[in-house]
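Note that one protein chain of the assembly has been removed; the remaining protein chains are unaltered in position.
Presenting chain A:
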Amino acid sequence: MARLVGRRALFAVPVLLVVTFGVFAIAAASPFDPVKAYAGTAGLTASQDNLDQLRANLGVDRPLAARWWEWLTSALTGDLGDSSTLRQPVADVIGERVGWSVLLAATAFLVAILLGTALGVLAARRPGGWLDRAVTSLAYTLEAAPPFWLGLLAVWLFALKLGVLPSGGLTDTASSAVTAGQVATHLVLPAGVLAISQLPWFVLYVRQGVGDALGDDPVRGARARGLAERTVLLGHALRSGMLPVLTLIGSRVPELITGALLVETVFSWPGIAAATVQAATSVDFPLLAALTALATAAVLLGNLVADLLYGLADPRVGFDG
């Protein structure tokens, strides 16, 4: 187990290097001018001298390899640099926002897993039954629906038509305090939408896994011994049917991150999404690189966790294989 973790950690190093360098290269090749992005409307009345000075201060005209190397070396010492667009240290930007993104993503993921498992088991119990057909076709429909579209639909229905849930933000507009109750009500829609967008994969995997397991010898044997249907379903079929779902958990992480970016934008959720979009369009190198490294690390970690869980849940699968 330790060897697996160690090997993955070693593997992560070149991946992170390549990804961050790629970000610098792409940003350097983009047609956007970081100085204009920094100056904003003030840039429209600034003299060329002023703009040149800004360019020098921001250090954006140096070669990209040098900029990347400087960013990398100072990042290794714990200094992530300063975000030019947000006029803040990158560490502060991430510190202020990542918690809210984690809360949103974790809630959505948990809901998706729980709800997906429940629906999947129900569907697998009577394959071809009305419940199975309803759940499966719903899952296929949702699979095709982009999260931002679901988000807009949810705002329209719950905030505008029914008026039961707030349409956006972390707390009520007039409130300056962040209370747990307020955050909870404001979390419902974005987390719900994100969960729904992740749901189909869990439903379909669990349904397939449990359905297959119900036909296996051990389950048939358990039934033959006269065990209760409940015990057979949850104790035997679900246990072995859940194995593929563990792999799924790891592979869903990237989509969860991109989905969260879109959902955060729709619901003005103060997570890292807005910062990511802003960093990209204003060619804010340090912020963009840090956020990309963070997302890459999350994906690698997600895969590692999935593999570990799989190994722990099924002793036949070795950690070194």
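What we mean here is this: a residue touches a chain if its C-beta (ideal position, glycine included) is under 8 Å from a C-beta of that chain, and two chains touch if they have at least 3 such contacts; residues count from 1.
Following the convention adopted for this analysis, contacts and distances are computed from a predicted model.
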* Which name from "CbtB-domain containing protein", "RNA polymerase sigma factor", "ABC transporter substrate-binding protein" or "Anaerobic dimethyl sulfoxide reductase chain B" does UniProt give the chain that's left off? -> "ABC transporter substrate-binding protein"
* Structure fact -> Missing-chain contact among A:6, A:99 or A:129 belongs to A:99
* **Contact residue for the chain not shown (choose from A:32, A:69 or A:140)** => A:32
* **Residue of A:15, A:58 or A:243 in touch with the missing chain, whole complex considered** => A:58
* Where the missing chain touches chain A, by residue -> 31-33, 36, 38-51, 53-54, 57-58, 82-89, 95-100, 102-103, 106, 159-160, 163, 167-170, 172-179, 183, 268, 270, 274-275, 309, 312-313, 315
